[in-house]
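Right, I'll just put the structure down here and ask away after.
The other protein chains are all here in position, but one chain of the complex has been omitted.
Entry: chain A
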Amino acid sequence: MIEERFDAIVVGAGMAGNAAALTMAKRGMKVLQLERGEYPGSKNVQGAILYADMLEKLIPEFREEAPLERHVIEQRFWMMDDRSHVGMHYRSDEFNEERPNRYTIIRAQFDKWFSSKVREAGATLLCETTVTELVRDERERIVGVRTDRRDGEIHADVVVLAEGVNGLLGTRAGLRARPRPDNVALAVKEMHFLPRETIEARFNLKGDEGVVIEAAGTISRGMTGMGFIYANKECISLGIGCLVADFQRTGQTPYGLLDQFKSHPSVAPLVAGTEVKEYSAHLIPEGGYKSIPQLYGEGWVVVGDAAQLNNAIHREGSNLAMTSGRIAAEAIGLVKSRGEPMSAANLSIYKKMLDDSFVIKDLKKYKDLPPLMHTQSQNFFLTYPQLISKAMQNFVRVDGTPKAEKEKATLKSFVKARSWAGLFGDACRFARAWR
């Protein structure tokens, strides 16, 4: 047993855990961080887009040091059917700014760097250490953790659970429910390597400019899900994710979807001739506001994906993780500075602070969207993309049919597929959930 006593133990060295450990260490607290991977990031998977603002709040000078890939100057949204896509581009030279707003990153490399900053701030990190259990005292308060190392049990005033979406500890201890198939998505992803110049030519980029593509439609075969393609310096991150419940229901295979997405005529030219160097998979919390569990208790708080703090609509997760980690650490710091115990009553300030932040405000805004997308997945991910694609083709193909007739045909195809009431209902439901 490690005899030392810590102010805080942080489980996990992902985005949330690093933010929490860094914030507490900077305040002079004695922090122990435990990570099961060989190095921080070795178990983590992300798209990945990094949002600068949330990291800047933790490490203002990060742009000079962090392993960043490209700053994003263009975003594409694709609505796909089997042979085409209808797209929207937003590209702006304003994103070529002094302090860019979004970057692509490679998680394993980024996490290693982030973790080095945490250790510089004074936290102790133990890798290759899986926490197996939370330790309680006779009054049922969490007072430490047990690990798979020989020196077993370690004690602290508070445990920060930053164990990610598949966190076992919190669920085993009955602090929150296990993620359900209908509130987590499974994403599979590959890393495709290419010479830098080829990437820049294919995506119309110069220097460190970057592009991200988000894609939805028949690529998910009627399941709730999305594909993504992000340009890095010398590789392309390509992946697709769908709700686990949908995989379970349909019997589709994740790798089958991925390969079909890769061979789509709109995607294949972007990854032609690449060398694949990794195949990964990870869950993403998709339940939104309604699936957020109890966030604090006697001697513990939970942050990041473990608390389902993930905005699936905007594909934001790491920034919510970093922010919740920082806010939890600030709350713990406040309790400590008052010399008070880490009781549930005192730690409730974490939830108050989080409620006031963009994290909960954003999730609340979209609280009705996840169930809507799920129950209407056939319409949103199969019927509409096909209809829109048909309509678009009808619009651009010149074949001697009078335009009025074309428009009539397009409208008819929508009404035939969804009926007037269906179309109206979908629009209302969507608008209401979005509001």
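Rule of thumb we're sticking to: a residue touches a chain if its C-beta (ideal position, glycine included) is under 8 Å from a C-beta of that chain, and two chains touch if they have at least 3 such contacts; residues count from 1.
The rule is short, and it goes like this: contacts and distances are computed from a predicted model.
**Q** Could you tell me which of "Ferredoxin-like protein", "Aspartate carbamoyltransferase", "Sarcosine oxidase subunit delta" or "Helix-turn-helix transcriptional regulator" is the UniProt name of the chain missing from the displayed complex?
**A** For the chain missing from the view, the UniProt record says "Ferredoxin-like protein".
**Q** Out of A:Asn204, A:Gln248 or A:Ser337, point to the residue that touches the absent chain in the complete complex.
**A** A:Gln248
**Q** Just name the one of A:Glu4, A:Glu97 or A:Asp148 that touches the chain not displayed here.
**A** Considering all chains, including the one not shown, the answer is A:Asp148.
**Q** Tell me which residue among A:Asp7, A:Asp111 or A:Glu209 touches the hidden chain in the full complex.
**A** A:Asp111
**Q** Going by the touch rule given at the top, which residues of chain A touch the chain that is not shown?
**A** Residues in contact with the chain left out: 36-38, 41-46, 48, 106-109, 111, 127-130, 132, 147-149, 165-166, 168, 178-181, 184, 186, 188, 190-191, 221, 235, 244, 247-248, 250-256, 258-260, 276-283.
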